[in-house]
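Pasting in a structure now, in structure tokens, and then I'll have a few things to ask.
For this depiction, one protein chain was excluded, whereas all remaining protein chains were kept in their positions.
== subunit A ==
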């Protein structure tokens, strides 16, 4: 047992140290994990044989990643960008893999191996590139948009690739491995072994239909049922169960678990539980993928690198130059100009994390020999290590040249209006949402009551089930892009916590918060909320004014009284808040706040009364000149 803890501790420690450092140096988290693996593996030798076992386990992170990728792909949105996807993405994949396959065959490899290598190198690193775009604020440039289309296409293309690679298996490798592995290699847990071809086909179709239809019709009642129990961890368990269940089913019928998870993700893309599901799966995916990359790093053969460093470095540079060339041609074809052309060319010139996935998958399926695997892994990793350098090249050398003149960066159209996140779509949030939506602002609505979300959806409001107090949830809701957040939830403590967290993580985001009462509003203000409304304040004032009208007070007078009340309250609010803070923090014990509060009540009373009594009005407004003033005028006129 202690041994396991020790192992786990080493892995976690490496990640905890290496990832933040890598990010600090602009290398991104994927490289951070790889470095962590390198350090505990080949460099320090802290971990050894077991990395292989762990890697199999960690590959489940890839399944989860594909589930999430699927969930990002709303079929409608995909259809919308089909031209860009197929055009940019299709062309890139086709050209790159064709050229690399060709070269590999010339180098004397069999066509199966050459094609596998071509596919591996055709992929780029979604994780590094998208993150870098975001960090450098390039997302809205035409170049980045093109790159995004290509990456998306690649992510989707991984699915058929995973299906294709087993077909490329080399018989001589398979038998060699079978010999060494003995009986263990034969899988005992397949349902379809020994079935006739037609029945096998039928079983596969049936399971795909089951995943699609079941995902659509069965998952909702299930999630609703689970959500209504209000148990957070059970929801997480359900989400995990779903993904693992699908992976298991696919495994049983001999299909790729990743493919099944991807399908399920697409099916659930439109579900109201989408954000919540993502938020629950994301941490597992992140950790498992991280683990996966660590094991890749740990498994890298330094010996191979040192022995063949000339070869490996030249292959890496060759692959990158080739990829860049293809991208440059595509950028030309698609009429990308200026710095955008260079951005597309340089940003996607590396191989990516899916390359590792394909390599280990190909290895399992006996497509690649061991020495080739080590070499390919080194090339992929090295090209990823070089990527930040390419971005620096772009920023320092290329951008400046296009900044003036016809550079297109300044002309980028920012079509994102900056959306508003609304937490809580009860009676309060609904009104806020209506006003925003009616004025064409995009809102993302989160609520933890699934009945409420259903209700909203029935009346055509796009709401999501999700706990807005979870940072992960807010991230998936797009808090990084949002320019405003409205907190209208009806839980005091959570609201305060939410304000604290959001102000810490996203200090520029404006926060409009519903408060319950005076005390709550002070606490929210202390936590950093930008604008507060006490939920009952305005309605009570309105009711008071109506009471006055009902008692025969002139409606305009009632309106004025309302304003008088509001003015005094606003004038005093800062003083009261400071006093409350002193009281609350124990700076003073003399009930200063209480006294000031009484004073406020008195001030309001005075103001309201003075407004009623005509001529000696302290409160101003439409005060006529004194009685004798007309005569004074006449006197002046005569002088």
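As a working rule, a residue touches a chain if its C-beta (ideal position, glycine included) is under 8 Å from a C-beta of that chain, and two chains touch if they have at least 3 such contacts; residues count from 1.
In this text, contacts and distances are computed from a predicted model.
Only one chain is not pictured, and the protein name UniProt records for it, out of "Potassium transporter KefG", "Putative phosphonate transport system ATP-binding protein", "Quinol oxidase subunit 3" or "Fe-S cluster assembly protein SufB", is "Potassium transporter KefG". Touch with the chain that is not drawn comes from one residue among A:75, A:283, A:519 or A:555, which is A:555. Taking the complete complex into account, residues 554-559, 612, 614-615, 621-622, 624-631, 633-634, 636-637 of subunit A touch the chain not shown.
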